[in-house]
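Right, one structure below, let's go through it.
Then we have subunit A:
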Amino acid sequence: ADKPAELKIGITTYSSGSASVFGVPARHAAEILAEEINAKGGVNGVPLKLYFIDEGAGLETLMTEYRRLVEDEGVEVTFASISSGVCNKMAPLAEDLEVVNFMWDCGTQRILEDDKYDYVFRTQANATPEVLAPLAYLLKANPDFKTIAVVNQDYAWGRDSWEIFSNALKIQRPDVKVVAELFPAFGAADFSTEVSRLQALKPDVILSTSWGGDLDTFVRQAKQRGLFETSKFVLPLAESSLQRLGDDLPEGVIVGARGDHYFLHPEMRDKEKFKTFNEKFKARTGEYPIYSAAHMVQAFAALEAVYDKAIKANGGEWPTKEQVAEAMVGLEFQGLGRPLVIREDGQAVEAQLVGTTAKRDGYNFKVIDKMELYDGKDLMAPVGENSLKWIAKFKPDFLSKVPSTSFSHK
Partner candidate 1 sequence: MTLNFAVLALLDGIAYASLLFLVAVGLTLIFGVLGILNIAHGSLYAIGAYVAATLGQWLVANGYNPWLTFPALFAGATIVGIVLGGLLERLLLQRIYAKDEILQLLVTFAVFMILENLQRMIWGVQPYFMSTPLNLLGNVSFFGINYTAYQVLFLPAAAIVVLFALRHFLRHTSMGAQILAVTEDREAATSIGINATRVYFMTFVIGACFAALGGALATPTTSLVTGMGANMIVLSFAVAATAGLGQIEGAAISALMIGIARAFAVYLSPELEVIMPYLIMVLVLLIKPNGLFGKVTARKI
Partner candidate 2 sequence: MLKLTNVHASIGNIPILRHITVTVDPAETIALVGRNGAGKTTLLRTIMGFTQSTGEMHFEGRNLRDIVAHKRPELGIGYAPEDRRLFSRFTITENILLPARVAGLDAAETKRRLERIYLVMPELETLGPRPAGSVSGGQGKMVALGRAMMLATKLLLLDEPFQGLAPVLAHRYAEALGKLREIDPTLAIIITESNPHLLKSFAARTITVERGQIDSDLMTERMEA
Partner candidate 3 sequence: MSEQSAPRLLLQAEGLKLHFGGIIAADGINLSLYDGEHLAIIGPNGAGKTTFLNICTGYLRPQGGYVRFENREITAHPPRDITRLGIARAFQIPQLFAEQTVLENMLLAASVRERHWNPLRNLHAIPERREMEELLELVGCSDVRDRVASELPEGKRKLADIAIALALKPRVLLMDEPTSGVASADKFDVMETLMNALRKAKVSSVFVEHDMEMVSRYATRVAVWAQGKIQTTGKPDVVLNDPEVIRNVIGG
């Protein structure tokens, strides 16, 4: 195909609704990156042009806009989306429209496990490793717990993540008793009742994969009422709340980041690219990037990488979308974390970072210490295998034996 005047990218992200705590930072990241790339002449000489769609505006709008961008604007690649619900919809639509689509942030592992796609890829991990990693960490960090309670948001992610977690836990630690499964309404403003009940139950471990305002509120109310003294908290998404929660998040809490995303990533913190991005981001938003921003960076990294690869494969010619789609398989690229690779089912393999909160000078919020970095492939169902079935085959000590490299805060 001949070079277009500009490479048009359609990005769905939340600019309204509660999920915009992820959407807005990611959008900033996208704009920063587009500027960077265009500053150096664009992708193989073709400047990028970004189109954003608000996932919060409802499916009708989303679909109409998406179609319009692809069919009328001639968008070549789309990044969709944050919400698993939206991913569920956009994946088949992208396949229909035959446009290359990166699922850049949504969690659900089902999409690529249930159906086979030619144009849909995921440039980050899926729920399975994102939940197994914290569990592995827990099993290693403090193995002797007997009871656990869960407080998850009442929607797909909250349910699915618990399903994965609990299934794995059952096999790894049959002796552990689940004392409460609480699913307060999504966006609930008050968790005091849940907190009271948890105080009464005194579980050894409390898991919550909640995020955003829900997580903040829960943590604050729990902290205020001394729940952290009696139970060990595991918060797989808390990396995105660290800076907001400040001192309200106690030390010694196990936190994850849906990947190896952390503005003090032990392996990357000294790398040029990493530092400059963090600075730019801080300058623009006044805060350090959170994982959704990092996921956006990965999507862009994949974009650049795949076009280079496809153009090479095409003898320097601008590739057709089919060629781009082909090039995706086996593609290697690197964002702010460890390098990633796309498997033949379109799923990227992404490392996972889990750690424990700690207070350190120089930061008016908790940082992550006692970090463990897990390689993605160990925690991911092999191609063509369903996560839950795969988990069912775990050996009892599988997770506690998963290899990982340890770091502590410097």
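A quick word on the picks: all candidates are chains of the complex that A comes from, given by their letters.
Keep in mind that, in the parts below, a contact is a pair of C-beta atoms (placed from the backbone, for glycine too) under 8 Å apart; a residue touches a chain by one contact, two chains touch by 3 or more; residues count from 1.
Because the structure is predicted, anything quoted here is derived from the model rather than measured.
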From 1, 2 or 3, the one in contact with subunit A within this complex: 1
Candidate 1 partner contacts - residues on subunit A that touch it in the complex: 14-18, 20-21, 23-24, 154, 180-185, 187-190, 192-194, 196-197, 199-200, 212-213, 216-217, 220-221, 224-226, 244, 248
